[in-house]
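Only one protein chain is missing from this complex, and each of the others stays in its spot.
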Amino acid sequence: MNGLHDMGGMMGFGPIEREAHEPVFHADWERRMFALVSAVGYAVPFNDDHLRREIERTPPAEYLTSTYYELWYRALVSVLEERRAVSREELAGARPRPLPPSVQIGPALAAGKVVAAIAAGASARRDARVPPRFTVGDRVRARDLNPAGHTRLPRYVRGRPGVITRDHGVFSFNDSNARGDGEQPQHVHAVCFAMRDLWGPAASAGDHLYLDLWDDHLEPA
Amino acid sequence: MNGLHDMGGMMGFGPIEREAHEPVFHADWERRMFALVSAVGYAVPFNDDHLRREIERTPPAEYLTSTYYELWYRALVSVLEERRAVSREELAGARPRPLPPSVQIGPALAAGKVVAAIAAGASARRDARVPPRFTVGDRVRARDLNPAGHTRLPRYVRGRPGVITRDHGVFSFNDSNARGDGEQPQHVHAVCFAMRDLWGPAASAGDHLYLDLWDDHLEPA
Amino acid sequence: MSEHGHPRRGLTDIELKVRALEAILTEKGLVDPRALDAIVEQYETRIGPRNGAAVVARAWTDSAYKARLMSDATAAIAELGYRGLQGENMVVVENTATVHNLVVCTLCSCYPWPVLGLPPVWYKSAPYRSRAVIDPRGVLKEFGIDLSVTTDVRVWDSNAELRYMVLPMRPRGTEGLGAEKLAALVTRDGMIGTASV
Partner (left out) sequence: MSEHGHPRRGLTDIELKVRALEAILTEKGLVDPRALDAIVEQYETRIGPRNGAAVVARAWTDSAYKARLMSDATAAIAELGYRGLQGENMVVVENTATVHNLVVCTLCSCYPWPVLGLPPVWYKSAPYRSRAVIDPRGVLKEFGIDLSVTTDVRVWDSNAELRYMVLPMRPRGTEGLGAEKLAALVTRDGMIGTASV
């Protein structure tokens, strides 16, 4: 989606404001919100692709005026409602109802398993044997895709030429997974773009932008 | 400026909401605000380029949550302050002070001259003899310009190929005039872009986008 | 920008601010309140889409006029007495059986005031400005126009100093009507391109 979240290259947001003490969390509700998002995925199946899709669906004015964990709240509720794990009525104060049998639920993450779960991670790397469509050194072009849903192809590189500098291996494809079309595992490549090919002759000649893109984001140049 | 105002091609703003009765103005302050912007330019020299530049400088969240004439208020005050025709102190309630002699002021537009002034317009067309850099049929490319100031070259065409379909003649150049670099009169051309060259193969093959661009926005393809 | 013309924040605040601004500019001799009244009166009662409708009806009934309109719209529109601010340099684009035109201003709110008056709120809104250039067929569908695949869309993003008006197709079965009755059929949206006529 060509949403406001896709803000690479935009201007006018003002100076970068740094906090004095930079606490990890600013209030207890931020702690709980972060932990809820981290924990509930072990019981109700969803992943970052779904969460990001919901964050990107936030109406633009709300996106700009919300704090980070307010956006997380909004997105988590959407994902959980979609999976019928919670309902608006419950959130508005009605007594929690039992989960409908259609929701596949694992057990809640136990406190004793937190350290191991964090260390295990949740890699999107896949073992699938998929031949890469490009190899290091290939000249490519980011495709002109403008999907209505979630994509990891930012607007500012679309149609622009670059060079493959590294093959990272096979990963689940965020774009297809977020729209419910499965993981479609494929190679992810580091693509190097000359800043001048992105922003014109005013950019410094030696500066470059590196972006990891999936095979489906690319075409031969 | 690659600001939020440059929103062609963005998604996520929701459906187009049409009002039931569509009054020209929704409140008396809108009437006065529209008329103030229309009238004061006859006494204090500024034009639409300056007004647009100020509207585009509105912080993005404010831009999205303001109504149209609220943005006009903000922009007009900025332009008038820049010209020292009003001050923040006066706007905050201090007694109006005489205008400083540095401000060149014509007489206020008289009520009896309103109809003639509207009919006369304020064309940006200029008589200057400037040779056109392109002619009808030329294949061109919108330049990759990313100025920090006002520009009439939208992001969504930059770097994209098109064809000149009409030479509109010589006009004052909004971009240079807004940044205080003078009118730099030059030809404005209608440029035809295939939608597929802007948005990729998902666009309809026969659909086209027409945009009027100044010579300085274009380079040979 | 809000999709609504109505301010979301308190009316009082902006009302007071605009009043203060008018008072200061009046005291300094930079505006004349009676001139403000006269400007408002023009755009509320004189300058509106009835002007454009008269142009369209004339073009439908007078082929020589239509030829002049298509080659020099500013002059042809001035023949009917419509001219001036935000219409100093006009272009008219014609809908046909195979071409549908749609006008937008993605960067702000450029609009041909002498023939259409001031733009409606939706024309100035983010949803219209953002989508008209990337999804014109979707936008047209929201306005009730389901274009066939054999009709090509031309979107005119009028950010520069030209102002655009669409000449809609004359409806079938109107052969017997005169210019005045034809003008009554023409809608403002038809001249933006978001209605058929």
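Going in written order, the chains are labelled A, B and C, and every chain counts its residues from 1.
The rule we apply is simple: a contact is a pair of C-beta atoms (placed from the backbone, for glycine too) under 8 Å apart; a residue touches a chain by one contact, two chains touch by 3 or more.
Quick caveat, the model's predicted, so the values are computed rather than measured.
In the entire assembly, the chain absent from the figure touches the shown chains A, B.
Residues of chain A in contact with the chain left out of this view: 5-11, 13-19, 22-36, 38-40, 43-44, 52, 55, 63-71, 73, 76-77, 80, 85-86, 90-91, 93, 96, 98-99, 105, 107-111, 113-115, 118-125, 152, 154, 156, 168, 171-172, 174, 188, 190, 195, 198-199, 204, 206-214.
Those residues of chain B that touch the chain absent from the view are 2, 60, 146.
Please note the rule applied: only the chains that are shown with their structure count from here on.
Comparing chain pairs B-C and A-C, the larger number of C-beta contacts belongs to B-C. Distance between chain centres (mean CA atoms), chain A to chain B: 36 Å.
Put simply, the C-alpha centre of chain B and that of chain C have 16 angstrom between them. Separation between the centroids of chain A and chain C, computed from CA atoms only, is 41 Å.
Residues of chain B in contact with two or more other chains: 9-11, 13-14, 64-65, 198-199.
Of all residues in chain C, those that touch two or more other chains are 126, 134.
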